[in-house]
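Of the protein chains in this complex, one is absent; all others appear in place.
The chains carry the letters A and B, assigned in the order they are written, with residues numbered from 1 in each.
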Amino acid sequence: MMNSAPTPVPPILSLEDVTVRFGGLTAVDAVSLSIGEGELVGLIGPNGAGKTTTFNVIAGVYAPTSGTVRFAGRDLGRSGPADRAALGIARTFQNIRLFGSLSVFDNVRVAMNLHATTGPGHALLRLGRFRDDEANVARRTEELLELFDLLRFRDAPARSLPYGHQRRLEIVRCLATRPRLLLLDEPAAGMNPTEKAGLIELIQRVQKQFSLSILLVEHSMKVVMGCCARIAVLDFGAKIAEGTPAQVQADAKVIEAYLGENHAQSLTHH
Amino acid sequence: MAAPDRRISLHPALVLAGALLAAGLVSHFSDHYNPYYLDVALGAGINVILAVSLNLVNGYTGQFSLGHAGFMATGAYAAAAVTMLLGPSLLGADGGTPWQQNLLFLGALAAGGLAAAVAGLLVGLPSLRLRGDYLAIVTLGFGEIIRVILQNVDALGGAMGLNGIPAYTDLFWVLAVGALTVFVVQCLVRSTYGRGFLATHDDEIAAEAIGLRTTRYKIVAFVVGAFFAGVAGGLFGHLKQTISPSGFDFTKSIEIVVMVILGGMGNTLGVILAAILLTVLPEVLRPVAEYRMIAYSLLLVILMLVRPQGLFQFRRPGRP
Partner (left out) sequence: MSEFLQQLLNGISLGAIFALIALGYTMVYGVLRFINFAHCDVFMVGAYVGYFVGQHVPEHTWWGGLTALAVAMLVCAVLGVLIERFAYRPLRSAPTLNVLIAAIGVSLLLENLGQHFFSATPRPFPELFPVYSWEIPHTGLLLYSNQVLVIVFTVFLLFALRFIVMRTRIGIAMRALSLNRQAAALVGINNDLVIAATFALGSALAAAGGILYAVNYPSIDPLMGVMPGLKAFVAAVVGGIGSIPGAALGGLLLGVVETFVNGSEWSTYKDAIAFGLLILILIFRPAGLLGRNVREKV
């Protein structure tokens, strides 16, 4: 079939009229959103706006009451987090969830299992192929850690790292699963202004170096405005605005949503 | 910067072969050993196999299984069934040569392990989706179900049990199976794949988020653990020469759990030491045997209050 126009590339992620109801409460109200390949999109809104629920729907923790979530055009249905990780969706957690008893090295190494070519049988037989694979895994883990200046902590228990390093490690662990879409859940939580600046730089570097699409849920306006090409705003579960940072900042509905709630943050600071 | 596993410069299979050779050598001089000490050593060895296999499930993967004795029972009966039902026809009237007997025993132990592994799969599949405390009760329940079933199968002796099991267990078998158990568990855990067991233990939600199939890990740990519990059961049956369902009850499961906790969950060396200690100690404390269970139970409580990581936790958890 000859066609002069190239087939349009579907957005890497698209939410189509996604609604999530918990009993009588509508947490997410007919939200539609799409993220293009290589885009860095932010999702903001006052407390209780439904950001985390939307995030968790994309991550596969909740199934939507109605609506569809598509990843690279394919309906995700009721697949769980592990299936989505296999498809190329990685996520971080608001309260960092590292494997506390494992070393920094092993936290990343264990994430290499997703694309491993050897399994338990090989671990028992320990033939050449196993040893080669293990060497490859070790090498790739070291490379990743080195890239983010964490290699010097390789043998330390993950829980002994300072908070900022733990955040970084969690992101590095995600990268080990070779994602196409990275979901970041309030990565700036608990950070001071310097750390936030470092985070912005980290997110941008990660996006460029690994050619990722990123969805960033954040409270910190500084981080969101600093990173994102496009921002969607939720309030009471519904999307009330979407656009560039400048557009969103000027949007009357957005201002009212934040000020109307007596929200302490202004839209230009933090 | 070498990969961490390259510390073991010797191929693990060579280490295993060496251990088997040593087992054979030590066993060769069995006749010279004090029979009482030998008996205790055999008991200790069987407990080591039970504890190390349970450690994979409870310690490394963090799944609280209270039904290990049920798998031991399955293996004991399956192995005994092979030697007692198939033995006479395979070995002939004269009982066969030692080589033939050992071969039969190997088959019996393998059958015991496989039977227990199948039981482990049947138990694990519905149960392992459940959280810690639920899993504990369900595995306990399954252990009881297995016991009740065995009590009702008259062909296997019913409540009276099986007697006259041939005495095939000797030092070589116990040491060899022990070495094999440790080999399998260590090889599994000390690999990139094996890190998944620990990750499942630490944080299932995070593990799922990075693509680890946590239920699959739990099932693998469960089935492997059950397999070796079954083999240990086979060894047990052919040592004591008599088995009955009541000997594989909840109390037995608890004894093995205590060994794992005492040794430090996820710490194979510690668990081995704890198993040996808890086999030898009752013998040493024979004069006060009636206080043994009271001491056991107090130990459990005090341990949890004072030193939950176990007595033999030498290094930080998580390091292989």
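Going forward, contacts are C-beta pairs under 8 Å (C-beta built on N, C-alpha and C of every residue); 3 or more make two chains touch, one makes a residue touch a chain.
This one's a predicted model, so the numbers in the text were calculated from it and none came from an experiment.
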Report task. Based on the whole complex, identify which of B:Ala13, B:Val26, B:Leu114 or B:Ile137 touches the chain you can't see. Result -> B:Ile137
Report summary line: Of the candidates B:Val148, B:Ala167 or B:Leu281, the residue in contact with the absent chain is B:Val148
Query raised in the report: For subunit B, which residues lie in contact with the unshown chain of the complex?
Result: 62, 64, 126-127, 129-130, 132-134, 136-138, 140-142, 144-145, 148-149, 151-152, 205, 250, 254, 257, 261, 290-291, 293-294, 296-301, 303-305, 308
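Note that in this section only the chains that are shown with their structure count from here on.
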Query - subunit A-facing residues of subunit B, complex - result: 1, 3-5, 11-13, 184, 187-188, 191-196, 198-199, 201-203, 205-214, 220, 266, 316-319
Report summary line: subunit B partner, complex, touching residues on subunit A are 59, 80-82, 85-86, 90-91, 93, 97-103, 105-106, 109-114, 116, 118-120, 122-126, 130, 133-135, 137-139, 142, 157, 173-174, 176-177
